[in-house]
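What follows is a single structure, written as structure tokens, with notes after it.
One chain of protein is taken out of this complex; the other chains stay put.
In this document, chain identifiers A and B correspond to the written order of the chains, with residue numbering beginning at 1 in each.
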Amino acid sequence: MSFTTTAQAIASFLGADLQGRGDTVIHRLASLQSATQGDVTFLAQSRWRKQLQNTEASAVILAPSERDTPCTAEVRIWVENPYLAYARLSRWWEQQTRPAFQSGIHPSAVVHPTADIHPSAEIGPLCHVGSHARIGADAQLASHVVIESHAYIGDEVQLKARVVVGAGCQIGPRSIIQPGAVIGADGFGFAPNALGAWEKIAQLGCVMIGSDVEIGANTCIDRGAIGNTVIGDGVKLDNLIQIGHNTQVGAHTVMAGCVGVAGSAKIGAHCMIGGGANILGHLEIVDHVTISALTTVSRSILQPGQYSGMFPFQEHAAWEKNAAAVRHLYDIRQRLRALESQLKGH
Amino acid sequence: MSFTTTAQAIASFLGADLQGRGDTVIHRLASLQSATQGDVTFLAQSRWRKQLQNTEASAVILAPSERDTPCTAEVRIWVENPYLAYARLSRWWEQQTRPAFQSGIHPSAVVHPTADIHPSAEIGPLCHVGSHARIGADAQLASHVVIESHAYIGDEVQLKARVVVGAGCQIGPRSIIQPGAVIGADGFGFAPNALGAWEKIAQLGCVMIGSDVEIGANTCIDRGAIGNTVIGDGVKLDNLIQIGHNTQVGAHTVMAGCVGVAGSAKIGAHCMIGGGANILGHLEIVDHVTISALTTVSRSILQPGQYSGMFPFQEHAAWEKNAAAVRHLYDIRQRLRALESQLKGH
Partner (left out) sequence: MSFTTTAQAIASFLGADLQGRGDTVIHRLASLQSATQGDVTFLAQSRWRKQLQNTEASAVILAPSERDTPCTAEVRIWVENPYLAYARLSRWWEQQTRPAFQSGIHPSAVVHPTADIHPSAEIGPLCHVGSHARIGADAQLASHVVIESHAYIGDEVQLKARVVVGAGCQIGPRSIIQPGAVIGADGFGFAPNALGAWEKIAQLGCVMIGSDVEIGANTCIDRGAIGNTVIGDGVKLDNLIQIGHNTQVGAHTVMAGCVGVAGSAKIGAHCMIGGGANILGHLEIVDHVTISALTTVSRSILQPGQYSGMFPFQEHAAWEKNAAAVRHLYDIRQRLRALESQLKGH
């Protein structure tokens, strides 16, 4: 996946001013700590500014506020937002180096005759596309992807290896789904009968995913029981996330790995949910809420802000004593009150 | 997946009395909040009773205790247990609308000549069935299902896309396994050697799954190290659950998403394990125990009842101060005791 370019070509792609020799050869995009000769790097946060003084990178992408910062790189490329410039450059880099897109249906794929596949789409080896499914223009299905009947895959969607999109579910344009994700398994719904056994509630809804969404590896988004499960535009979900049936996730909300969301939760837009956090069911979180990693949200959050609830860790022996005391905390509080009352009389 | 019926047809299916016009046309099964004209809905809990006064639903399924409740729906259908009636109606609805079952082996499937497949079973596209595997009557394997050698799939089992059933494992009749679940991966067993490296313990047991079990998407149930891992009849497991080797789960126990059960746990029947809960290994939980979401069970539970252990969440600033104090809780308790002693002398 090697590739060679020049500092000038990078500056031109970014629409940025360049200081130094434009014909400096660049072979690699690297982090500031690891950059060596032939690399382009970037300063994402001013607190790492010191590393500019002895970086071996050939070119650095910098904000104008670093005009006077000493820097050993031969070339400086000036942009307003170096981290965003890095994001865009990384995607350009990938496009230069990845195998060319190949329209058409691989001969090993199994496609139902009623499926409607755009001629520009790529259906990879050993995929299965069910009846009445629709696949949009320039969509890419890697190998072993399963599209069940009546599902809809929007234009320019990328489905990586082994993604499953269940019957009737929809994936909006430009969304990316990482390997092994399951969109549209049955939600978890059962009614107890007189014998204490659980009778299945058929899950008649679907999953509706907006545009520009990314969904991580082995993440599961269940179909709705009656209505739909809805993932808004621009949502980004990491790996191994569970989204229960009938949940709604607002636009541009991000969730880090291993988050669990129970059924019928309603999560706002522009929220940030830390890794391993859990959101219980049938509650609401408004827009612009940040949930720290490992926090369990057990009731609705109606005010924007950051919320946390992680048990602190310690050396085992100290934890053991403190955890034992947690079991008596109410009692501690009551005894403290009693002492306060007793001393008030003093 | 559209379908049209009448209120009378629904009442007949449920064996229920009907009040109003039996020929009222019904197009959809809907929740009470979202129901409009042409919908049948149900009142699952009496606290939502008020919504009956202005529902636009054409028909409502109700308990006899609601005889005198005002209701705007044209048709009322009387049943003892409306939620259970909804469950049964939902399954009937699904049967009317889903693609017909197709017996036979898809030409793209790879089936070992020694496999024993009932002629009424459906083996979907790109499945792989290994040597000496047996597939029961009316079993349905969706696409990309893997059945390893000597595995047994009972009658009427439904295996969704990409399910893996490992060598020698058994799935009881009428069980349903959602996409991506892995039944019978190796358990996690290693012995340290003199060099501090871990040597693999071959996992010689299997997974034995009872009848009427449901297993969620991407859930993993490991095979036993020596004996078997056993999942009882009627157990329902949600998505992304981990069941360690040699665990036993009693009949009709349910677990919500993201639960982790370590090896050799013995969980009773009719238990309810909340989402994200964890059960450590080599312990026992008796029948009829409820574990709240996000609770870690670190020792055996020998009495039925509800058990909890979730760290409460707060605004971040408040949490930060309280979490710091958790690290000193034993000290707080000791200091409180000292004050109490000091004041006793008063």
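The criterion applied here is as follows: contacts are C-beta pairs under 8 Å (C-beta built on N, C-alpha and C of every residue); 3 or more make two chains touch, one makes a residue touch a chain.
Only a predicted model underlies this, so the values are computations on that prediction, with no experimental measurement involved.
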item	value
Of B:A9, B:V286 or B:I332, the residue in touch with the unshown chain	B:I332
Of A:S120, A:T290 or A:Q314, the one touching the omitted chain in the full complex	A:Q314
Contact set of chain A toward the excluded chain (per top definition)	1, 29-31, 34, 81, 83-84, 86-88, 90-91, 93-94, 98-99, 106, 108, 124-126, 142-144, 160-162, 176, 178-180, 212, 214, 216-218, 234, 236, 238-240, 252, 254, 256-258, 270, 275-276, 293-294, 310-316, 319-320, 323-324, 326-330, 332-333, 336, 339-340, 343
Contact set of chain B toward the excluded chain (per top definition)	110, 126, 128, 131, 144, 146, 148-150, 162, 164, 166-168, 180, 182, 185-186, 188-194, 196-204, 218, 220, 222, 225-227, 240, 242, 244, 258, 260, 262, 278, 280, 290-292, 295-298, 305-312, 314, 318, 321-322, 324-326, 328-329, 332, 335-336, 339, 342-343
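The criterion applied here is as follows: only the chains that are shown with their structure count from here on.
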item	value
Whole-Å gap separating chain A and chain B, where each centre is the average of the chain's CA atoms	26
